[in-house]
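Only one protein chain is missing; all other protein chains are in place.
Right after this comes subunit A.
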Amino acid sequence: MLILDIVLGGLILGGMYALVASGLTLQYGVARIMNLAYGEVLVAAAFASYLLVTAAALSPLFGLVFILPAGFLASSLIYRVLLVPLVRRAKTREALEVDSILATFGLLFVVQGLAFVLFGGQYYSYSYLSVPVTIAGSTVPANRLLAFAVAAVLAVGIYAALMRTRTGTAIRAVAVDPASARLVGIDVQRVAGFAFALGGGLCAAGGVLVSMFLTFNAAMGVVFTMKALVVVIMGGVGNLMGALVAGLLLGLVETSVARLVDPGLTLAATFGLFLLVLLVKPTGLFGRAGR
């Protein structure tokens, strides 16, 4: 059934967008770092997953247990070494945004260069759970369903943590108003660093999940950064719920256009939706930060 095919495919694709964008919205919306190397971190995680599966014969889900924390730690290190000096000298959030674009642009080339040296330019993939599953007459590979399920669990978990815990509320407070956040005793730089690291962890998780069913190569990071940024801005910068909804929406729209019109038009559909959302709601679907 075509409709069900589109809905299933769209949700799975959108689930990946939503997860990947939620990491970027934490980095951009809370830490105010526009991380141009975001997609490279995702690709690095995909390669790490590839190595674990092919060389060590581990399941990628098991790899997730290592790669997600590794993404967190690596991002935390990047924040401390590369970005804290920029945070210290930035007079305004806007200045930090510009500085961080330049710094992470450099980082992009370092990570991408390393990936090219180690893996060359060719495409990689591995086979994991590529058995078809039939849902109400529609067939989907099991690996995609699993990736969607894991993404959903992570997204719901991180949303609940942001809404329900003290640290989560502090993260949202920093996203909304860092000057006021310090007046309630929040160490803004520490919370921003934590949010940046958390975003890196989610990004790495996204890389592992995507590697379960997509072919990827060392040059693909930029595509993920761009898509994630589109979703983040559509949802409202710093707004987790916005990133999740906008991610799912983009997945559904892209899949519909690919299936009903022409696969060559998906990128046009992406930017068509992007423009439409921004024309109607310039601050994104859910406005600025907060929820």
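Following the convention adopted for this analysis, a contact is a pair of C-beta atoms (placed from the backbone, for glycine too) under 8 Å apart; a residue touches a chain by one contact, two chains touch by 3 or more; residues count from 1.
Operating definition for what follows: contacts and distances are computed from a predicted model.
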| item | value |
| --- | --- |
| Name under which UniProt lists the unshown chain, selected from "Cytochrome c oxidase subunit 1", "ABC transporter ATP-binding protein", "RsbT antagonist protein RsbS" or "CDGSH-type Zn-finger protein" | "ABC transporter ATP-binding protein" |
| Selected from A:176, A:223, A:265 or A:278 as touching the chain missing from the view | A:176 |
| Subunit A, residues in touch with the chain not shown (by the definition above) | 166, 169-170, 172-173, 176-177, 179-180, 182-188, 287-291 |
